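A single protein chain has been omitted from the complex, and every remaining protein chain is retained in its original position.
Up next, subunit A:
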Amino acid sequence: MLEILRNMWRRKFRTILTIFGIVIGIFAFTVMGSMALKLNKMIDGGKRYITGQITISPKGADYMSGTTGMLPVDLLNKIKDVEGVEAVEGGVSLAVDEPDPDNPTAMSFGEPATIYSFDPNSNFKNKNWQTMDMKEGKLIDKSSAEDDISIGINIAMDKKWSVGDTVAIRGREFHVVGIFEKTMTGPDGYVFMNTNVARELFVGQNPFLKSLKDKSNEAAKISEKELAKLPVATRQQIVEAKSFKVEDVSTTASISWEDGVDPEVVVKRIKDEYKNDVIVYSPKEMGELIDKASATMNAVILGSALLALIVGLFSIVNTMLMSVSERTREIGIKKAIGASPRTIAIEYTLEAGVMGLVGGAIGMGVGVLVANIINNKMASKGAEIFLLEPSFLIIVVIFSFIIGIVAGFLPAIRASKLNVVDAIREL
């Protein structure tokens, strides 16, 4: 081993440059890989949730793009009667923060803090995600007041909210009763809020719904006697306005199926019966959709990192080939005094492996450092973008050693096959 290190150090500058190539490759691999791990963890959490229920959205709305429509409560009640359906829970989701009027299109990395409606009285239970582990306090339940909320850890950190605090969301005061354990996925950035209150906030932020509600409130003030005196057309408008109910405001609904029932069969039944009213997302379809998106994303992220790594690999190949050519004389001597071709091959392969290992360890170290710095900065905003798993980091270092071994293989074989007499004639 000492000889390997000495040989590496013979051409210091060249060795440093070669190792630098590996450092860059492994740095990219560590950072990109950790980013992919984080995204995968988030996606896995989302997938776990979404495949634990049947999700429906109004026809004409696109669940994936967020285009909204409404699911009236009467419709949801009818779907509840479909064979195999256990429970249906309509709800809304909206951003915690109101858009910045000076910069309405501002984007942030990661999922923005989101309010999810939560109905403690609903029988709906996601098959894969039945409860939240709490870091502190409790998840809102039947005994909670309407203004009680439970929040994700990222929101708690970003907004510095604690259990017992009274906080303002979209101009209304709420009482924080619980903070979830870190999940590394969606719920870290969620506020779980009573469905009725969430609907009111949702209506308040939507100009169209708000005007409907205002009209409804105005119409409610008109008595039946006064209504009878009005012209038919006006009367019809007022009756329509009166029919608006906040509980009809659901942008999506989650459906759970009865135990022992195939959810795909339930999906088919809902599709057959309500194909003109709702779009149905089956757990299987959603899982496949997520897998496809995840695979593409991983390929792009890891592909770019691998590209950097391949450049590093070729720099080792080049260095080792030069080294073999420079040390032909030495290889000849070693073979003359009894070194076997295998011994020579192992020596050169190990030298390349050590080069990969040193570059890998440094690259991984720098990657971890950079990822930690960025994570710490982003943590306050609840948007850590790297997941540094020890097992992944160990794999990165082992991988860099293997890369070195692979890169050193060809030069090592060349060295081991050198003809002793030819090598000695170079003396």
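One rule holds for everything that comes next: a residue touches a chain if its C-beta (ideal position, glycine included) is under 8 Å from a C-beta of that chain, and two chains touch if they have at least 3 such contacts; residues count from 1.
Keep this in mind: contacts and distances are computed from a predicted model.
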Out of "Cytochrome o ubiquinol oxidase operon protein cyoD", "ABC transporter ATP-binding protein", "PepSY domain-containing protein" or "Threonine/serine exporter family protein", the chain not pictured bears the UniProt name "ABC transporter ATP-binding protein"
Across A:S211, A:T343 or A:N376, the one contacting the chain not displayed is A:T343
Hey, which of A:I222, A:L306, A:V366 or A:V420 is the one touching the hidden chain? A:V420
Interface with the undisplayed chain - residues on subunit A: 3, 6-7, 10, 329-330, 333-341, 343, 420-421, 424, 427
